[in-house]
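== subunit A ==
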Amino acid sequence: MHAMTEISTLHYLVLGAALFLLGVIGVLTRRNVVIVLMSIELILNAVNLNLVAFSRYWQSIHGPSALHGQVFAIFVITDAAAEAAVGLGILIAFFRNKETVNVDEVNLLKW
Partner candidate 1 sequence: MHDLIQYIQSYLDPNVKTTPGGAGNIFWATVYVLLVFVGLSIAVIAMNWLERKILAHMQVRLGPMRVGPHGLLQPIADALKLLLKEDIIPEGADKVIFWVAPFIVVLAAFTVFVVVPFGPTHAITDMNIGILFMLGVSSLSVLGIVTAGWASNSHYPLIGALRSSAQMVSYEVAMGLAVVSAILMTSLNESSTGTLSMIGIVQAQKDQQVWFLFKFFPLGIIAFVIFAIAMVAETNRAPFDLPEAESELTAGFHTEYSGFRWSLFFLAEYSAMIAVSSIAVTLWLGGWMRPFPNLLGGPTWELAFSFIPGLTFLFLGAICFYNTARMPKHPLFRIQTIGLAGFGAVLALIGLVLFVPVVRDLVGDIFWFSAKVAGFMYLYIWYRGTFPRYRFDQLMKVGWKVLLPTGLALLILTAVVATVADPDLRRSLQEAVQRL
Partner candidate 2 sequence: MNPQVAANPPVATPFFFYGLAAIMIIGGILVITRKNAVHSAMALITTLLAQAGLYLMLYAPFVAGVQIILYAGGIMVLFLFVIMLISIERTLKERQFNKQWLIGIVAAGALGGLFIAVYTTTSKGGILFPPVGRVSYVEAQNTQGVASLLFDLHTGTYMFAFEIASLLLLVAIIGAVVMAKKRI
């Protein structure tokens, strides 16, 4: 296999960075809270990709049992689940009170 075409850690990192940027753009520009939450999922996934890629890299140095990155990825997925549950819960409460899902209409501290 040619060394040029071989996929290095950098490839994964660049992909992760691209996804991260997409997520950031989504969070910063969209009005729909659901899509903002989904963009956050994109960001978390970009991080996960980096973690697993680094885990692979780490394994090539420290041997096959160096799976710390993968463990971190699992923690991040756990976090994402918690975040999605709470986020969507807030969203439902918000929608019930304000009849909207637009993030820039959340401008009150209480209702």
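As a working rule, contacts are C-beta pairs under 8 Å (C-beta built on N, C-alpha and C of every residue); 3 or more make two chains touch, one makes a residue touch a chain; residues count from 1.
Regarding candidate selection, all candidates are chains of the complex that A comes from, given by their letters.
A quick note: this is a predicted structure, and the numbers were derived from the prediction, not measured.
Between subunit A and the candidates 1 or 2, a touch occurs in this complex only for 2. Taken in their complex, subunit A has these residues touching candidate 2: 1, 3, 5-15, 17-32, 34-35, 37-39, 41-42, 45, 48-49, 52-53, 55-57, 59-60, 63-65, 67-68, 70-71, 73-75, 77-86, 88-93, 95-96, 100-104.
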